[in-house]
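All protein chains of the complex are present and in place, except for one that has been dropped.
Labels A, B, C, D and E are assigned to the chains in the order they are written; within every chain, residues are numbered from 1.
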Amino acid sequence: MRIKAINPNTTLEMTENIGEVADMYTSDDTEIVAVSPEKGPVSIESYYDDYLAIPGLLEEIRKDEDEFDAFINACWGDPGIDACREVTDKPVVGIAEGSMYVANMLGAKFSVATVLPRAKDLIEETVRTTGLESKCASVRCTDLSVVETETARDAAADALLEASEAAIEEDGAEAICLGCAGMGQLDKVLEEELPVPVIDSTGAAAVLAEGLVRLGKTTSKVMTYKSPEPKEIKGYPDIYQFGESTAPAADD
Amino acid sequence: MRIKAINPNTTLEMTENIGEVADMYTSDDTEIVAVSPEKGPVSIESYYDDYLAIPGLLEEIRKDEDEFDAFINACWGDPGIDACREVTDKPVVGIAEGSMYVANMLGAKFSVATVLPRAKDLIEETVRTTGLESKCASVRCTDLSVVETETARDAAADALLEASEAAIEEDGAEAICLGCAGMGQLDKVLEEELPVPVIDSTGAAAVLAEGLVRLGKTTSKVMTYKSPEPKEIKGYPDIYQFGESTAPAADD
Amino acid sequence: MRIKAINPNTTLEMTENIGEVADMYTSDDTEIVAVSPEKGPVSIESYYDDYLAIPGLLEEIRKDEDEFDAFINACWGDPGIDACREVTDKPVVGIAEGSMYVANMLGAKFSVATVLPRAKDLIEETVRTTGLESKCASVRCTDLSVVETETARDAAADALLEASEAAIEEDGAEAICLGCAGMGQLDKVLEEELPVPVIDSTGAAAVLAEGLVRLGKTTSKVMTYKSPEPKEIKGYPDIYQFGESTAPAADD
Amino acid sequence: MRIKAINPNTTLEMTENIGEVADMYTSDDTEIVAVSPEKGPVSIESYYDDYLAIPGLLEEIRKDEDEFDAFINACWGDPGIDACREVTDKPVVGIAEGSMYVANMLGAKFSVATVLPRAKDLIEETVRTTGLESKCASVRCTDLSVVETETARDAAADALLEASEAAIEEDGAEAICLGCAGMGQLDKVLEEELPVPVIDSTGAAAVLAEGLVRLGKTTSKVMTYKSPEPKEIKGYPDIYQFGESTAPAADD
Amino acid sequence: MRIKAINPNTTLEMTENIGEVADMYTSDDTEIVAVSPEKGPVSIESYYDDYLAIPGLLEEIRKDEDEFDAFINACWGDPGIDACREVTDKPVVGIAEGSMYVANMLGAKFSVATVLPRAKDLIEETVRTTGLESKCASVRCTDLSVVETETARDAAADALLEASEAAIEEDGAEAICLGCAGMGQLDKVLEEELPVPVIDSTGAAAVLAEGLVRLGKTTSKVMTYKSPEPKEIKGYPDIYQFGESTAPAADD
Partner (left out) sequence: MRIKAINPNTTLEMTENIGEVADMYTSDDTEIVAVSPEKGPVSIESYYDDYLAIPGLLEEIRKDEDEFDAFINACWGDPGIDACREVTDKPVVGIAEGSMYVANMLGAKFSVATVLPRAKDLIEETVRTTGLESKCASVRCTDLSVVETETARDAAADALLEASEAAIEEDGAEAICLGCAGMGQLDKVLEEELPVPVIDSTGAAAVLAEGLVRLGKTTSKVMTYKSPEPKEIKGYPDIYQFGESTAPAADD
């Protein structure tokens, strides 16, 4: 089995971490390929970053769709996950949804510990779109930028510890989702200090992607996730084109 | 007052219609400039189209932000509306939200009559993100493509009439939002046949944009809609760059 | 265009303020007439006050309905707004709903800063009835009576400032609706101190009412907002009578 | 124990029915006094009727509050129930809430079978305000006017039977609330034909009112249901006045 | 009328208290029989306890169903209330639901003051299953075990007072439900110190059960609460068997 783990941002240290985590938790005979798009923001901290990352992410799925059995969308906003599901019928798993499902099986309520406060609304929307807002005790932000989660590991661990403790004590969280792919492998560090399970979101998505492949399931093409309608996408390279539509007849 | 009405798709006949409608309902001293991005899909009917339209839409706001008092996002999914609000502090009004506010002041429940069934989920998400799902009786799709709403007016009117009648009789709709910018100016045609108000969504957004400017209000920059964080957006033109971030210190 | 702004309470200083605000934000060729009913409470701070204000409010719409293009219901509980929509087909805009729509276009979440704590439930019900409870961060009360918002402007501004700061810092508000018509014109004062847009609710309703008239829309008469059924309203003056019903046949 | 059952409309045949039903289900030592206000609509079928009935209803509570242990608000919109709770600390039970509590203890989901379609929104709001919308399978309207429920018993029974059958078969209702006080004593007739319990709403409210008195409980006066603030209610008789407020100090 | 009040746990002091309370608030001609099952936990503080109490509780209903007119399920999680309704058509009232209905008629929002923090999720689920989560301000836990509510009355009163005060001041509660049958008769003690009504949950259930009997209503047997399907329940005594099913035909 081959799974492509796509880091939607363009910071390669983070991509490497994502690859390590996905590999760590999947079977020996599952091959993980971790990549970043060539185009896009070095980190995703705003809606602006999120949207500008999506074209590159979609291209990474499109460009060698046939060589993989599943895809991981490795940013905790699951950017463009619905469009990802349109461009391929291979399973696509977001690290946000994946970590929430895992957390929801381990504790009665979970919280998300994440980056800058400005991302709170985006993270909350992600929880809501996945459908699990009634199980989410809170989204707790820190002062960490996305890049710092990767480059300033000690500071990141400290900030996440503080946010998680607040979530447990004040909000009733019984499990913590680490709300950024850059936090990969901090789950073990935090679990040493915290009384609750801490979810490495990339790891969660990896085992779920593997599971979907084992089940032999593919994305539903009956309605919402149909292949994009054939039409011209002006100014975009060929890889983005799904063909021309047949011209609709004008009134007469 | 100058308002820029941006058609996020690249079909210029639709852009023209949008300009006409916005002009029709705003004051004489309000100037409407209707544009399309150079890049992007010729119509928005899937999540894929929606995301690929956003970079061009954002560029249209960015490129002459100082010359306008407000912006209209003229696609009934309000694509990237949150990112639009990040890149400018001028008011930005989506035609989806605008039409729903108007409908909600005219009837106890409203429905949205819109294009292809595959767009239903996207339209429902838009209703939910705006916050008005408890007031929405239904989203009723037709077999119309977006382009047909503009090019096959009679067929479009017939299909929308049928969808609206079903919404009124079966779902309890008391007002209808026309769920596509291409349906501009069909409201009057439909009102001749239907017992409820029909909202031309671009018109609704236009009067709301004008109203926000009159109130002298600007977008909140305290948290979610702050200007994008300074960082490199790899492979994107200069107009997308908001500056470089100061490098975070590594642990040591 | 002529818009009648009805202050549902009987404190004329407040009516005057309402008229000034509505006039300030509407076009030069829009005439605003601000009135209070002859009957009713001098302020609305409880459900009791709210209901006793409604008959007078309805009379104000009924009595010269033909001379106006739209009506404003200028109390932040939108008292009897559904009945207002039954007695006329001219658009009726409540200052609660109007301010929430405006706030919802400017920030990701809004709070309402308002009068006495006892009004909290009434205000929350208004948010919920409008449909926007998922976008409302909080309702923050002060110790202000309604009349004090008008007569003790400095104290009112101070109390609202404190409530708004708490809403921003503790509840995540990104915009503030001023939750009483008596707070008209305090938005500018508060915006000097606060990092978020503050909505003068009467102003918001005024531009929306103007917008609805420009769009040429009237209230839906298909179901909920039909004209009241013909029947005797015992003990009420003629202006409240919509005619006699035809007697239903008894069983036999 | 003495309970005053107030029919908020002014049709005395209905008042009589309400008195009979309340008496039928309460203890022998409980005295029921059924009344109608002198002022108000002969039936409540719109928001307009609802609001115009409230002043008379409040007067009926106010005028001999000391002589009763509890009050019943006998219209299936529970009109002004919150204000009723402000003007007395004796328990006040609405027939809508009462019947829903009873239905919720007998079946997994209940429906409301009620009068004219135009009342659907009002009835749904009543369900929502009580808090039980997740347990309500549907509100099913008939072509019955309120008065016909009383005067055309056979036709009323037929129409309610049809509505109830639809609710059971199509909406999954397992209990039926009769959504109008005029339907008193039709529960037995309908239960002969239907496979589910049918709730005579006045009866339900009567036993609940009696229960609240037995428990010795009074309405909470800590916040929302405090006695109305002292102030002038212009143009209303003395019985509506709760005293003058102490004048607030103006700024200076 | 005869009502059987079943304490689902096996602590007889608590059963005695339940019997006293139910007797105190019902009519003289209503006979209360309070019992505990022979099997089951001495208190219910976890989901584990809750489920292990249910078989004994069901047996108590089954074993002399014909001798009673109604049943009370006297634990504030209403354990197995849906199954109780399957095994009899006599009304069954849970003390959780009963107390919430009473509280909801007395204040705009209620809180539940209850035992150990670990029970919070179970209590919240009970509120949600009843359908009243939008009216519940909070569930406030104490450090009390269930048994201590009965054996350490002064400490219990103190802890509940503190929890209730927090609920009123911080969460906006206007009424308090005592969230454990062991707290019977503490309502009066707490009302001396608190400005809100405090509901003795067993008392509330008792008057409601009596009311349902007076109304002559029985549990709906149309769907969810049908009698259990006939089948073998292996290893359970005869009293749990509802007969054998007819064997389904195999494919061939």
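Simple rule for what comes next: a residue touches a chain if its C-beta (ideal position, glycine included) is under 8 Å from a C-beta of that chain, and two chains touch if they have at least 3 such contacts.
This structure is a prediction, so every number in the text was calculated from the model and none was measured.
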{"item": "From E:R2, E:R118 or E:K188, residue that would touch the chain that is not displayed", "value": "E:R118"}
{"item": "Residue among A:G40, A:P55 or A:P91 that touches the chain left out of view", "value": "A:P91"}
{"item": "Residue numbers in chain E that touch the chain omitted from display", "value": "10, 38-43, 45-52, 54-56, 58, 80, 82-83, 86-87, 116-118, 120-122, 125, 128-129, 145, 147-148, 151-155, 223-224, 226, 228-229, 231-236, 240, 242, 245, 248-251"}
{"item": "Residues belonging to chain A that touch the chain removed from view", "value": "25-27, 82, 91-93, 97, 101-102, 104-109, 130-135, 168, 172, 174-175, 195-197, 199-200, 203-204, 207-208, 210-212, 214-215, 217-225"}
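As a convention for this text, only the chains that are shown with their structure count from here on.
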{"item": "Fraction-based call for chain B against chain A, same above half, different below", "value": "same"}
{"item": "Centrality ranking, top chain (CA atoms only)", "value": "C"}
{"item": "Intercentroid distance (Cα basis), chain E paired with chain B, Å", "value": "51"}
{"item": "Chain C and chain E, separation of their C-alpha mean positions in angstrom", "value": "44"}
{"item": "Inter-chain centre distance, chain A versus chain B - centres from mean C-alpha coordinates, in Å", "value": "27"}
{"item": "Contacts with two or more other chains, residues of chain D listed in rising order", "value": "82, 120-121, 223-224"}
